[in-house]
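All protein chains but one are shown in place.
Chain naming follows the written order as A and B, and within any one chain the residues start at number 1.
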Amino acid sequence: MVEMIGAKALIQALEKEGVDIVFGLPGGANLPIYDALVEANFRHILVRHEQSAAHMADGYARIKRKAGVCFATSGPGATNLITGIATAYADSSPMVAVTGQVPTAMIGKDAFQETDIIGVANPCTKYAFQPRSPNEIPETIKKAFYIAESGRPGPVLVDIPKDVQQGSADMSFPEFIKVRGYSPVIDADLSQLGRAVEILYNASGL
Amino acid sequence: MPKTASPMNSVVEKVNGWHILSAMLENKPGVLFRVTNLFRARNFNIESITVGLTEQPDLSRMTITLISDERTLDQLVKQLRKLIDVVEVKVLDAEKTVYRELALIKMKAEDPTTRMEITNFASIFRANILDIGKETITVELTGTPDKIDAFKNLVDHFGIAQLARTGVSALQRGRGQ
Partner (left out) sequence: MAGGGVILSGAFSELQALAEILMAPVVTTFKGKGSFPENHPLAMGPIGMHGHAEANKMILEADCILAVGARFSDRSVGRYDEFGRGMNIIHMDVDPAEIGKNKSVDVAVVGDVKSSLRTLVKMLSKVSVRRDQNTPWLKRREELIDHYAETIKDYPRDLTARKALKKLREILPADSIVTTEVGQCQMWASLHFDVITPGTFFSSTGLGTMGFGFPASIGAKAARSEVHVVDIAGDASFNMTENSLAVSVLDQLPVIVFLMNNYMLGMVAQWQRTFYNRRYMGVHQHSCPDYAKIAQAYGAQGIKAQSLSELELAVRAALKSEIATVIDITIDPEEDVYPFVVPGTGLKDMITGS
């Protein structure tokens, strides 16, 4: 357990996931994340429009076969990601999109650059997280990558309110996590495979 | 003009039945939204939906009733299971399940004969009279949806001022979860 601010925990959690590049664009609501990025071990690519950040993360994921990561600020930054996220969802591409959000006390009050991005992203993501306290960040990131990359891959959104990025806490980075409602099947049922073999064996030529 | 898409598998017979599903969900904000949004987005037509706390504080139980064919039911169950906050989904066998709904029914009841008939019906149906006024009587009735429908049909001609139904809650009989 080490004490650090949420933004730093985010960067470390990403490093632990083996992230070597992120694509993003900073704004008011993710400034703390961008400050922590200065010391990050991975590369940051500055985009000219957040939609491209999501598409770049998608293209990266399709070749690397692990989650591509993109960053955006709250409000219009986050909504600009949506086309890219929906593209990844429709094509089952693994992606973790991290957006800034207005401080928790301002949520739901139509603050500057606020949108209900969780609501907007829900139908086009495998899952959308919104950690409400800094110590939730390490586990949230680990779960996000697990969900994005396993089973039928897909995009996961992590929406971090600004005060959660700035707040300090004792962080522990879990080795293993379990997501109760999620158990992707890896090994097929052998009897079904047996039936397939039967059919294929008997399938004729012209 | 291009033709619109043709129906899928039109050869398959679609026989509708009444089904009850029980789902266990994470008890967190936003889960109900995800579930109902799924129904809307995939065009599943639900008859009733109830959700509430369970014996475990971090899980909610959701009971859904719907009328559909086997294939639609199968898809609905699979799509629900796919949601990460849905921990388990079961299609309940109506014969092996206890299921109940609560209805509050306010009827017009100005003349004495009507009031007496209503009181009689309430007693036969084991409904509780919650409110009596000069113009209306409100009863509370618990039972299967069929029982509630039956009561409603009986009192229809008195004039139902308002009706509120909760939708069905259900548990499997015996030790089944």
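Just so we're on the same page, a residue touches a chain if its C-beta (ideal position, glycine included) is under 8 Å from a C-beta of that chain, and two chains touch if they have at least 3 such contacts.
The model shown is predicted, which means the values in this text are computed figures rather than measured ones.
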**Given A:M56, A:A78, A:A97 or A:M171, the one touching the chain that is not displayed** = A:M56
**Item:** From A:A29, A:V47, A:A72 or A:V98, residue that would touch the chain that is not displayed
**Value:** A:V47
**Request:** Determine and list the subunit A residues touching the chain excluded from the picture.
**Result:** 21, 23, 43, 45-49, 51-53, 55-65, 68, 83-84, 86-87, 89-92, 151-153, 184-190, 192-197, 199-201, 203-206
**Message:** Could you pull out which residues of subunit B are in touch with the chain that's been left out?
**Reply:** 1-6, 8-12, 71, 74-75, 78-79, 81-82
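Keep in mind that, in the parts below, only the chains that are shown with their structure count from here on.
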**Message:** Quick check: in the complex, which residue numbers of subunit A touch subunit B?
**Reply:** 118-119, 122-123, 126-127, 147, 179-182
**Prompt:** What residues of subunit B sit close enough to touch subunit A in their complex?
**Reply:** 25-26, 30, 33-34, 37, 41, 83-88
